[in-house]
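Apart from one protein chain that is not included, each protein chain of the complex appears where it belongs.
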Amino acid sequence: MKAKASDHSAHILPLRIYLGVGFALFILTGITVMISFVDLGGWNVTVALAVASIKAALVVLFFMHLLYDNKIYLTIFLTAIGFLAILIIFTMFDTMERGRLYPEKAKPIKPGAAIYEREDSLSSRSVDTTKTDH
Amino acid sequence: MSESHTHPAHLAHHFSDVEQQRESAKFGMWVFLLTEVLLFGGLFMAYAIYRAWNPDMFYNAHKALNIYMGTANTFVLIASSVTMALSIRSMQLDKRKQTIGFLIATLALACIFLVIKYFEYSHKFHVGQLPGKYYSYTGIKGTNPHIFFGIYFGMTGLHGLHVLAGMSAIVWVLIKTVKKKFSAEYYTPVEMVGLYWHLVDLIWIFLFPLLYLIG
Partner (left out) sequence: MSEAVAEKNYLNDPKGWKSWVFTLDHKRIGILYLASITAAFFLGGVFAVLIRLELLNPGQDLMGPDTYNQIFTLHGAVMIFLFIIPSIPAALGNFFLPLLIGAKDVAFPRLNLASYYIYVFGSMFAVYSIFTGAVDTGWTFYTPYSTETQTSVIPMTLGAFILGFSSIFTGLNFIVTIHKMRIPGMTWYKLPLFVWALYATAIIQVVATPVLGITLLLLIFERVFSVGIFNPDMGGDPVLFQHFFWFYSHPAVYIMILPGMGIISELIATFSHKKIFGYKAIAFSSLGIAFISFLVWGHHMFVSGQSELAAMIFSFLTFLVGIPSGIKVFNWITTLYKGQIHFDTPMLYALSFLFLFTIGGLTGIFLGALATDVHLHDTYFVVAHFHYVMMGGTVMAFLGGLHYWWPKMFGKMYNHFWSVIAMILVFVGFNVTFFSQFILGSQGMPRRYYNYLDQFQPLHAFSTIGSWILGAGFIIMAIYLIHSLFKGRKASDNPWGGLTFEWATGSPPPHHNFKVTPKMTHGPYDYDKVLVEQTDY
């Protein structure tokens, strides 16, 4: 039994992996903050999320050992992400597509109920929603 | 129990060996982390939908957040993740004193995170950037900026609660480590708390760009 247990703890990662991953996370944080000051049009979100995903992958694979452990744990983690994606995407099939057939569906449920409604002019940013400009 | 050969003290009676017990704990922890991901997932969905409906308001409102404090907190939390991972590594090498040191460092970093968060929150309370009907700030253009702050406080508040829960768990394993309950043979609770702490970090890794960097 002891042989088995110590067998398992043979999984000890070298120190440089932890420090290296930590360093990479710091660098990536720096990069993403700096990029956020640059206007990339619609791409800022994409870049920020891409960097965040890389950081998350580093944490999950190295700090949480998913790269080395039984792949069932990775499966569980990806299941969570998969169901979360279903939740968000399917809901957006509704929220982003209202008003195709009956335009009044696209309006807020109670127009005029918004308490801070203002006409403001930020037309430089691409506005492609059915809800903001009423 | 009734079996004659010696069992390690930490082996519960219904498991047949240590390996089964350890893997069960880990499996359970991962399933628990799955539930955590989906719990936060609801807030991410609220964020995604309101942001898609009100991109301008979100852009304007996010400027009210302090990007330097947010960045500092990101660094703090990543550092705490590193120290947490190292505490487990020291445990695997049976260096108990080092483990204690790294756990205390993790706790200290978590405290720093909360202190910074406290300053951010108190500033927002002061100027009235609050959720819903308590919102009284007037400097943000766009429709319904109180929704942004509702989501902001919801997400960071729930995350903050998880930081607190994680800290309690770290204190618990710290005490048990000091009492010499763990060794290279058996350190499952430390490992589980580590997984939880990394998840807290993971969520912040997404909260940070979504709330602070949406430029």
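Chains here go by letter, A and B, matching the order in which they are written, and residues are numbered from 1 within each.
Everything below uses one rule, namely that contacts are C-beta pairs under 8 Å (C-beta built on N, C-alpha and C of every residue); 3 or more make two chains touch, one makes a residue touch a chain.
Being a predicted model, the structure only gives us computed values, none of them experimental.
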Using the definition of touch stated at the top, determine which of B:L38, B:A72 or B:L93 touches the missing chain. B:L38
Where subunit A meets the left-out chain, the residues are 72, 79-80, 83, 86-87, 90-91, 93-102, 105, 108-110, 113-115
Can you list, in ascending order, the subunit B residues touching the missing chain? 1, 12-14, 20, 23-24, 27-28, 31-32, 34-36, 38-43, 45-46, 49-50, 130-134, 143-144, 146-147, 150-151, 154, 158
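In this text, only the chains that are shown with their structure count from here on.
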Whole-Å distance, C-alpha centre of subunit A to that of subunit B, is 16
Would you tell me which residues of subunit B are touching subunit A in their complex? 8, 17-19, 22-23, 26-27, 30-31, 33-34, 37-38, 41-42, 44-45, 48-49, 52-57, 59-60, 67, 71, 74-75, 78-79, 81-82, 84-86, 89, 92-93, 135, 141-146, 184-186, 194-195, 198-199, 201-202, 205-206, 208-210, 212-215
Write out the stretch or stretches of subunit A touching subunit B in their complex. 1-2, 4-6, 8-9, 11-13, 15, 18-19, 21-22, 25-26, 29, 32-33, 36-37, 39, 44-45, 48-49, 51-52, 55-56, 59-60, 62-64, 69-70, 72-73, 76-77, 79-81, 83-84, 87-88, 91-92, 95-96, 114-118, 120, 122, 125-127, 129-132
